[in-house]
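Excluded from the complex is one protein chain; the other protein chains are retained at their positions.
On to subunit A.
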Amino acid sequence: MTLYTTMPLELVLGGIQAEPGPFFEVTYQGVSLQLQPVGPGIGRIVRLLYAPLDCYLQPEYAPGQLICYQPSGSLPIQTGQADYGM
């Protein structure tokens, strides 16, 4: 791993010893996600572990987005549509 950056490394790597997380994994509508817990049933997306290709074009699935993964009546995010938020 070689970092090639103009930022001073002490700034970039400051606090690297702190353990990241906690993280957990859920499979939601066929998308396997790594999430950071925010509240009951709500998580912040860290990364997509396995997802249909078109999910990557949907802003709802971008890392950092909040997602409600608990099964409720209807679901906040549409899948199966290849329209990347259009």
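As a convention for this text, a contact is a pair of C-beta atoms (placed from the backbone, for glycine too) under 8 Å apart; a residue touches a chain by one contact, two chains touch by 3 or more; residues count from 1.
In the analysis below, contacts and distances are computed from a predicted model.
Enquirer: The chain dropped from view, which UniProt name applies: "DNA polymerase IV", "A circularly permuted ATPgrasp domain containing protein", "Translocation-enhancing protein TepA" or "Aromatic ring-hydroxylating dioxygenase subunit alpha"?
Expert: Listed in its UniProt record, the absent chain's protein name reads "Translocation-enhancing protein TepA".
Enquirer: Applying the definition given at the start, please give the residues of subunit A touching the unseen chain.
Expert: Residue positions of subunit A that touch the missing chain: 1-9, 11-16, 18, 20, 42, 47-48, 51, 53-54, 56-57, 59-60, 62-63, 66, 68, 72, 74-78, 81-86.
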